[in-house]
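Let's look at chain A:
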Amino acid sequence: MMTALVVLAGAIMTVAAVFAVEAKKILDSVIAMSVVSLVSVFLFIAMRAPDVAITEASVGAGLVTAVFLVALFRMKGGDEE
Partner candidate 1 sequence: MAITLISILALSVAVYFISKLSWKVGAVINALAGAYLMIYLFTLKVGSSEVLGTLFGEKLLLTYTNASFYFSFVSMLVILAVMVFAIKWLDSQKYPSAFNMFLLMMTAASLGVFFAGDLLTLYIFWEIAVLSSMLIVPMGKKEARRAAIIYAVMSATGTYMYLYASFMIYSRYGNFNLAEVAKDLANDPSMPFKVTVYLLLAAAGIAKSGIFPLHTWLRIAHGNAPDAFSAVLSGQLVKLGSYVLMLVTAFFPTLKMFQGLELYSKIPSPNYFLLALGATSIIVGTLMAIKQDDMKMLIAFSSVANGGYILVGIATMDAIGFEGGILHVFNHALAAAIIFMAFASVVYRTHTTKISEMGGLIHKMPITFISYLFAIISLAGIPPMSGFISKWMIYQALVRKGMFVTAFIAFFGSIGSFLYVFRPLAGVFLGQLPKKYKDVKEVPAIMWIPMVTLVAISFIMGVWPFPILKPIEAMRADFAISPSVKIADASNWLVRGVTGSWNPVIVFNLFIIGFAIAYLLYTLFPKPKKVDLLAPHKEEGAPINIYTGGEYIYTPDLYQYNTKMYAGFERMYEKHPSWEKVLDMLCKFFHDLGQLVHGWFFRPSPSAYAFWTVMTLLIVFWVRW
Partner candidate 2 sequence: MRRLYAILIAAGFVYMMLSFLGVVPGYGNIDLCSRVSSSFLLKDVSEQNAKNWLMAKGLETKSIEKVYGEKNKEDGCANVVTSIVVNYRSFDTLGEVTVLFTAALGVGLILGGTRRKKYGLLPNFVFRESTRILVPLIILFGAYIFVHGHLTPGGGFPGGTIIAAAALLLYLADEEFFLSKVSTGALEGSMGGLYVIAGLLGLAIGGYFLYNFLPTGRVGNLISSGIVPIVYTFIGLKVGAELSGLITDLHSEEG
Partner candidate 3 sequence: MMTLAIAIPLIAAFLAAIRKSWGYILYAIAAILNFILSLSLIGAVPSIHALGGWKPPFGINLVLDNASFYAILFINAIFLIVAVFPDIIGKYATVMLVLMAAVNGFVLTGDLFNSFVFMEIISAAAVIIASKRENYYSAFKYLIFAGIAGSLYLIAVIFVYTQTGSLNMAQAAYFSFSQKSLVAITTLFLIGLGVEAKLFPLNGWVMGVYGGNDLAPVILSTAVTFSAMYMMGRLMITIFGGGVLQVLYVLALITMLAGELAALYQKNLLKTLAYSSIGQAGLVLAVLSKGKEPFTSLAYFQLMNEVTAKLVLFLVAGYLVYKYTNLNGIFKSHKVLGTAFSIASFSLVGFPLFAGFQSKLRIIMEAFKGGDYLLPALLLLATLIELTYLIRWNVRLWFEDQVEEGEKGSWRHGFVAIALAIFLVVIFFFPNIYLAPASKMADAITSVSGYINIVTSGLGGM
């Protein structure tokens, strides 16, 4: 059961990571990156690391995404020109 979930998480992460790298719009990339982070939170929980999971969820996924989005917003879309 757990193994299957981990495999699924891995698949999601891989797809999201590829999408983050290859997406045309940077906004999509940032969101895909935060998906990678969020799914990694699941992996951390699966590996019995609740502290890390909380930190990754708030700091890694939350804050980084927020900072990236604000920065992106400030630049008014890095990929349009």
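What we mean here is this: a contact is a pair of C-beta atoms (placed from the backbone, for glycine too) under 8 Å apart; a residue touches a chain by one contact, two chains touch by 3 or more; residues count from 1.
Selection criteria: all candidates are chains of the complex that A comes from, given by their letters.
These numbers come from a predicted model, not from an experiment.
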Task = Please find, within this complex, the candidate from 1, 2 or 3 that touches chain A.
result = 2
Ask   = In their shared complex, at which residues does chain A touch candidate 2?
value = 49-55, 57-59, 62-63, 66-67, 70-71, 73-74
